[in-house]
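Missing here is one protein chain; the remaining ones are kept as they sit in the complex.
Moving on, here comes chain A:
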Amino acid sequence: MAHATSIQYEPVAEIGGGAYGTVYKARDTESGQFVALKSVRVQTDQNGLPISTVREVALLRRLEQFDHPNVVRLMDVCATQRSDQETKVTLVFEHVDQDLKTYLERAPAPGLSPGRIKDLMRQLLCGLTFLHSNRVMHRDLKPENILVTSQGQVKLADFGLARIYSCHMALTPVVVTLWYRPPEVLLQSSYATPVDIWSTGCIFAEMFRRKPLFCGESEVDQLGKIFEVIGLPPEDEWPTDVTLSRKNFPPLMPRPIADFVSEITEQGAQLLLNMLTFDPLKRISALNALEHPYFQDEETLTQTKS
């Protein structure tokens, strides 16, 4: 099988080294298409591939069958044995030209147009709604993990992988950026699908700003940066199951979001605040976000235009 994979996929270039491994651009010699290869090294024991890996990869495969336009295609999966203790699981994805980070960097001077931002956001939320209704959390949404095709189609990448890694990579000193993490994760409280909405809010703001919204250097610093914008949440919203006390933070009032994200419309600002809500239970869901007036008014706009 190892043989078969290395023959079918011919490496072309290294795309990027993430925290957990290297992603390669390769050519599928059968179809001539470009693919992205991502390998996970999994510890195997007496009982073969761990349950967690089997289940997570199976879940990715299942989602794949729905053929969602805003989720990156998983074209193939392969397991090759490296040694008695280690198996390499290779995931073969369609290759997408760029990630959102590059896309934002490449955008000419004044940045993306409001219409473009709205379109990207809509696609992003469509993909998220799909994941969430299938009980899948992304957990690591950030511009690097969102791919954009040359036609401007958004494709979520890297979802579900977090869990495949985390079961086996506990020992690696992982440096994952804090900037898109929601308060409940920073506070180490329990979390669910609203984590992705927070990250999406941060990304929404970044599309206008062309630089990240909250650039903290530590968990506490990150929280401080967040409260400088949304204000210190009221006592009753502070989670009870956490060690970090609310008293560690100065009593800040919320500041107008337009101070940080200029050029955003009123509707957009409203949606952004719904996403950057401290209490995960009060944070807007992906499905409801899609129904927000911010997206509705564009339809009437394009209709009158055409």
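One rule holds in what follows: a contact is a pair of C-beta atoms (placed from the backbone, for glycine too) under 8 Å apart; a residue touches a chain by one contact, two chains touch by 3 or more; residues count from 1.
Everything below uses one rule, namely that contacts and distances are computed from a predicted model.
Engineer: Per UniProt, what's the omitted chain called: "2-methoxy-6-polyprenyl-1,4-benzoquinol methylase, mitochondrial", "Ubiquinone biosynthesis protein", "RING-type E3 ubiquitin transferase" or "Cyclin P"?
Structural biologist: "Cyclin P"
Engineer: Touching the hidden chain in the complete assembly: which of A:46, A:151 or A:240 does that?
Structural biologist: The single option touching the absent chain is A:46.
Engineer: Check the options A:79, A:213 or A:289 and report the residue that touches the missing chain.
Structural biologist: Final answer for the missing-chain contact: A:79.
Engineer: Of the residues A:61, A:210, A:255 or A:282, I need the one that contacts the missing chain.
Structural biologist: A:61
Engineer: In the full complex, which bits of chain A touch the chain not displayed? Write them out.
Structural biologist: Residues of chain A in contact with the hidden chain: 1, 44, 46-49, 51, 54-55, 57-62, 65-68, 76-81, 87, 130, 133-135.
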